[in-house]
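A single protein chain has been omitted from the complex, and every remaining protein chain is retained in its original position.
So that you can tell them apart, the chains are marked A and B in the order they are listed, and the count of residues begins at 1 in each.
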Amino acid sequence: MSRLDLLEIRELRKSFGGIVAVDQLGLVVGAGELVGLIGPNGSGKTTLLNVITGYYPPEHGTVQLHGREIGGRSPHQIFRAGIVRMFQHVKIFRRLTASENLEVAGRAAGLPAGSSRQRAASLLDRLGLASHTHDEVGGLSGGQQKLVEFGSCFMSEPKLVVLDEPFAAIHPTVKQTMVDVIVERHTAGQAFLVVSHDIPAIMRLCPRTVCMNAGTVIADGPTEAVMADHAVVEAYLGGHVAR
Amino acid sequence: MLVFEIVFTGLLMGIFYALMALGLTLIFGILKIVNFAHGELFMLGAYAYAVLVLRAGMAAVPALLSAVLLGALAGVVVERLLLRPLYTGQVGAGPLRDEYAIIVTFGLSLFLINLVHQLMGPYPLKGPDLTATSRIEVFGMFVSPHRLLASALGALTLGAVIWIIRGTVWGKRVQAVAQNRFGAAIVGIDHTRVSTLVLAMSGGIVALSGALLAPLFHAYPDVGAFPAVKSFVVVVLGGMGSIAGSIVGGLLLGVLENFGAIYLSYEYRDTFGFVILMLVLLLRPHGLFGERTREV
Partner (left out) sequence: MRRLALSPTDFVLSFGVLIGLGLAPLGVRSEYWLGILITAVYFAMLAVSWNLLAGIAGLFSMAPAAFAMVGAYTTGLLHHHGGFGPLVGIPAAVVVSALIGFALGRVTLRLRGAYLALTTLAFAEILRLVIANSIEITRGDLGLSVSGILGGAKIPTLYLFLGVLVAYQLVLVWLLRTRAGLYFRAIRDDELGAMGRGVDVVRYKTLAFTVSSAGCGLAGALFVHFLQLASPEMGLILQTGLVISMVVIGGMGTATGPLVGAVLVEVTSEALRAVGVRHMLVFALVVILIGRFFRDGLVGLVARLARGPLPAAAPPAALEEGAARR
């Protein structure tokens, strides 16, 4: 394992009752990489994310961050270890203000109250939500709520940011904001793992892509090559992968 | 012989636990909430029967039917006034929705108990038996014919409800709304009407239980509390939303409770339900038959 490896997953298996969601899965994400993760519905992407971020324990296999085993640890411990995530269905604190939503992550990361508030304010400003800093997020639009959740990923200066379908069902301007921030941060050295069905977005954003099908990795490499891979096209049933 | 008697009389009571649990599980299936006012529908049925027979001089059978109708009506009113916001989105989702359901149904429970207390006073009314004979011999045991008749009626009702849900088109609509309200609405099912009718059915069968058991338990403001807790136990044991679970669980609880009362402690017999409830919720939060849903 190289010194630069951030996240290393080996021989991961996770099943539910009789259904094997993830099996024989191996994946390595290097420090500072921006990796896309694609695959048809049911391929096990979200399960993989849930195992990485501690919502499910792995049945078999290892998940290591900088060489330290994190498989089976609880979500908050994994947050503290340096992996943060966004959820497929937005998970925010509706009765808290936008600032407080971010402050939760900030305080949990060890920031004192004042710094936490300042960082939240500047993040909200970058995301175009400055005017809603003290508004309850329950009253914001879906896209704004997603941005708030997105923002809270950057309060703790994580080692790896995992995004689960960030571009799903949002306004193009919101998507553009997210993409811009991802690019900015990636340039500054932030590692990302982006799960998405938005193939064009993945192609524009991620130099490297991993494709899953039926619980395991079927392709892993430079994005263009992966998108043209026969197995990947077949997995998507009919290859609607446009160029 | 004693064991047989315990099992038999346990089943007689278990039928009512099953009926009540069924009413609760139907509501849960449609609305995804626990109805904390469940016991009070039982209580209303008991009072309706007792008052109609004792005060209005009605005969037993019409009084029973009236109690059922009253329960159904109560279900409709509650659904229309209090529970509809749960699925029209006015209440929000997740924790906010749970909070609303608990506050509103618990509040309703307290309201109904106190309303009846205010109007009828705290003293129990003994609803009269369905039959004049007080004892008959069955399988070598002495049982009250009212209990046999009541349980038989209860069993018939159970069967009818199962047939309706499983075997009719309307029942399929109920199942559809329970599984996916949005999807059901899209394919043209009037989910609002289905909700109202399910609440009516639930109210009716629970009121029937109260009415049939009125001669045994009598009618007093708190009479619904223990039956409600027992139906919670059954539904949690059998799995929220599971019809099979409610029936099996109800019969099982009736028998277990009886064994407990005879062999462990008659005094604490009502506590068994609470203990079982706690144990099941702590050890197997999804019940024995219920479905697990993905949360993340």
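What we mean here is this: a residue touches a chain if its C-beta (ideal position, glycine included) is under 8 Å from a C-beta of that chain, and two chains touch if they have at least 3 such contacts.
Owing to the predicted nature of the structure, the values given are computational and were not obtained by experimental measurement.
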**Request:** Using the definition of touch stated at the top, determine which of B:Ala48, B:Leu108 or B:Val174 touches the missing chain.
**Result:** B:Leu108
**Asked** Among B:Phe16, B:Tyr49, B:Phe217 or B:Phe232, which residue is in touch with the absent chain?
**Response** B:Phe232
**Message:** Going by the contact rule already stated, which one of A:Ile92, A:Leu124, A:Leu147 or A:Leu160 would touch the omitted chain in the full complex?
**Reply:** A:Ile92
**Request:** With the missing chain put back, which residues of subunit B would touch it? List them for me.
**Result:** 32-34, 36, 81-82, 85, 87-90, 93-95, 98-104, 106-111, 113-115, 117-118, 180-182, 185, 225, 229, 232, 236, 267-268, 270-271, 274-275, 277-278, 281-282, 285, 293-296
**Item:** Interface with the unshown chain - residue positions in subunit A
**Value:** 53-55, 74-76, 79-80, 84-85, 87, 89, 91-97, 100, 103-105, 107-109, 134-136, 138-140, 152, 156
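Simple rule for what comes next: only the chains that are shown with their structure count from here on.
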**Complete:** subunit A to subunit B, mean C-alpha position gap in Å, rounds to 46
**Residues of subunit B defined as touching subunit A within the complex** = 92, 96, 296
**Asked** Within the complex, which stretch of subunit A touches subunit B?
**Response** 46, 50, 55, 87, 94, 138
